[in-house]
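With one protein chain held back, the other chains of the complex are shown just where they sit.
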Amino acid sequence: MTSASPEASGSVTPAVEIAGLTKRFGGLTAVSDIDIEVAERRIHGILGPNGAGKTTVLNMISGFIAPDDGSISVFGHEVTRIPPHRIARHGVARTYQNIRLFAGMTVLETVVAGAYLRRSSTIGGTLLLSPGERRERRRVREQAHSILEQVGVRSAHDELAETLSYGDQRRVEIARALATDPKVLLLDEPTAGMNDAESHEIGQLLLELRESGLTLILIEHNMRLVEGFCESVSVMNSGVMLAQGTPGWCLEQDDVREAYFGKRSDAARIATLRRARRGSGGS
Amino acid sequence: MSTTAWITTLQFAGVNALFALSVYASLWTGVLSLAPIFFGAVGAFTFGYLSAALGLPPFLGLVLGVVIGAGLGVLTAGIVIRLSSHYLAMATIAMVLIGRVLIINLPDYTGGAAGTLVPGELGTWLWLIGCLAIAGFVLSRLAGSRFGFAADAVREDPAVAQTLGISTRHIQLVGFILSGAFAGAAGVMQASFLQYIGPDTFYTHLGFVTLAAVVLGGAFHWAGPIVGALVFTILPELLRDVMGDYDRVVTGVLLVAIIIYMPRGLVDLRRFRLFRHRSRGEAPPGASASRDSANQEVVS
Partner (left out) sequence: MGLLAQQLFNGLAVGSVYALFAIGFALILARMGILNVAHGTFATWGALSSFWLVVQGGLNFWVAAVLGVVFAGLLGVLAEVFAFGPLRKRNAGSFAPIIASIGIWIVLLNVAEAFIGPTTKSFPIDVVPSTPMEIGGIVMLPAHILIVATLIFVVTAVHLLLSRSRFGAAVRAVSVDSRSAAIVGVNPRWTLLVVAFMAAGIAGIAGLLSGLADNNVSFGLGEALLLKGFAAVVVGGYGDIRGAAAVGVTIGVLEVLSSQYISSDFRDAITFGILLLVLVTRPQGLFRERQLVRA
C-alpha cells in the first residue's frame, strides 16, 4: 500500500475513535454505549459470541447503519452519520462476513472496480479517447494484479470471482478493499471457513499490511489468530463491552469466560481447572 | 413479408434498439425505469411542435431532442432516485401513464387525441444507423471506464459499491442523463419514421417491447438490448401470419419465461466465463455463497 503514514511517534490522534456508540433496533439495544480507541498501525480485534453486536459496530463505522447515539471519528475526522461513500473517502474500507463479491465479474475486474477512488478520469475524457484515460486503465489493471499477488490469490485473475475457493474469495474481497487505498481496513471474520494453515497466512498478511501503514480492525472467532496477531482486543456481549486490553488479559476475565462458556460458576470452574492443570503440568 | 415490409420492420427494430439502449443505461446503474418512453414522447412532441411552428431544421430537432431528454433525465433523477427500487420502477411506469394524459389534455401543442403530423426528413437509414453507432460507441467506451466499473458495482451491490467510495446517486444520475439523451433521440427518430405521433405512440406497448428487448438480449452488456430489439421487433411480424391478433401475447409469455429461465439474457459474459471455467475442469466450490447476499438490499 502506498499510504505509509510519515507521522513518527507522538501522534496523538487515534486512527479510529468510537465514543458512547449506541444502536437500538425496536426495543432491542444491539450496541450499548461502546467506546473503542485504536491507535494508528495497530491490529485490533473485536470478539464476542454470536449476536454480541460486533458486526453492528462495523456497520456503523462504515456507515451502513446510523447510530442512535455516540460518535465515530477516523484520524480526527468526525464520520458519524455521513454516507458510506464519503466515509470510504476518509480511508475506511471493509470486507464482509458473508462474502459479497460482484456477480459476473472476474477476479481482476472485481479489484479494478474497487479502485474507483484511485482513478480520476472523467466521462468526457473517456468519450474523447483521451490518452490519460487509456494510461489510467493500464495503470489500474497493473495495480490490481500486484494487489492480488500481495494478498496471495492463487487462481487465475481472469477467472469468475464467484467460482473461486472460499479462501480465495475472502482474499479477493480483501484485495478489493485494498484497491480503495485505505488507511483503515475493517475485516468481518476474515478467516471464517479457512483451515489453520490458511488462517495463519491471513495473519501474516495482516502483519504485512500493518507494516505498510494500515490500521486493521477485525472481528474474529479464531482465538489462535487473535492471540497471535492482535495487539489489542475489545470483547463484547449482548451489545455491552466486557473487557478491553491485550488478548491474553481479556480472555482471563470472568465476564468474558462467562459470555463464552455459560454460567459464571462454570466459567470459574473451567478457569480453576485450567490453572490447576497448568500448575500440575509443571514443565 | 415483402421487401418493403422487411425494411420498415428493420427500421423500427433500430428505433426500438435505441429505446432499449436507453432503458439499459438506467439498468446498468441498478435502476429499472420505463421513463425513456416518457422522455421519447416529450422529445418527439417538442420536435413536432417546433418543426411546425418555427420550421426548425430536422438536425437541430434531433439535437434538441437529445438535450431535452437529458434535461428531463436530470429532473426525473432528482425526484425518483431516493425511492426504493419498487417505488422507483412504479413511479417511472406512472410517468408513462401520465404522459398520455398530458398529450390528450394539451391539444394546442400536441394535437390532443388526434395527434399531429411531423416531418420525415430524418426517417432514413443514415440517421438511424448514425444514432445507433453513437449510442453504441458511448456505451462501449464507458464499459471499461471508471464510470463503467462503478455502474457495474452499483447494480450488483449498491451497499458494497458505497464502501468503495462510489456515490450511488451520482452514478444513477449519470445513468438517467444517458438514458434521457438516448430516449430523446429515439423519440425524434420514431416520429420521423412514422411521420405521425399521437397519444398511443409512446405508451405502454412501446414500453413493453423495449423492456422485453432488454430482458431477452441481456442487461449486462450494451450489445444485449440491440440483439433483443431485433428479435422482439421481427418475431411478432413473423408470428402475425400464424397468430393473428395474438402476436403481442407471445411477447408477454416470452418475457415471463426469459426472466425465469434465462434472467441474464442472451448476451451474457458471465455464462461464457462459467462455461470457460467448467471447461478448464475446476469445480466451483464457493459458487453459491455470494449469490444470496448479492440480492439483498441493505438499509443505508
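We call the chains A and B, going by the order they appear; numbering starts again at 1 in every chain.
One rule holds for everything that comes next: contacts are C-beta pairs under 8 Å (C-beta built on N, C-alpha and C of every residue); 3 or more make two chains touch, one makes a residue touch a chain.
This structure is a prediction, so every number in the text was calculated from the model and none was measured.
Asker: Among the chains present, which touch the one that was left out?
Answerer: Taking every chain of the complex into account, the missing one touches B.
Asker: From the list B:A94, B:A143 or B:I234, which touches the chain that is not on show?
Answerer: Hidden-chain contact among the options goes to B:A94.
Asker: Tell me, which residues in chain B touch the chain that this view leaves out?
Answerer: Residues of chain B in touch with the missing chain: 32, 79-80, 82-87, 89-91, 93-94, 97-98, 101, 105, 204, 208, 211-212, 215, 245-246, 248-249, 251-256, 259-260, 263, 291-292, 294-297, 299.
In this text, only the chains that are shown with their structure count from here on.
Asker: So how far apart, in whole Å, are chain A and chain B when each is placed at the average of its C-alpha atoms?
Answerer: 40
Asker: Can you name the residues of chain A that touch chain B in the complex?
Answerer: Touching chain B: residues 62-65, 83-85, 87-89, 92-94, 96, 98-106, 109, 112-117, 119-121, 123, 126-127, 129, 133, 136-137, 159-166, 169, 176-177, 179-180 of chain A.
Asker: Mind listing the chain B positions that touch chain A in their complex?
Answerer: 137-138, 141-142, 144-147, 149-150, 152-153, 156-157, 159-168, 174, 220, 264, 268-270, 273-274, 277, 282, 284-287, 289-294, 298-300
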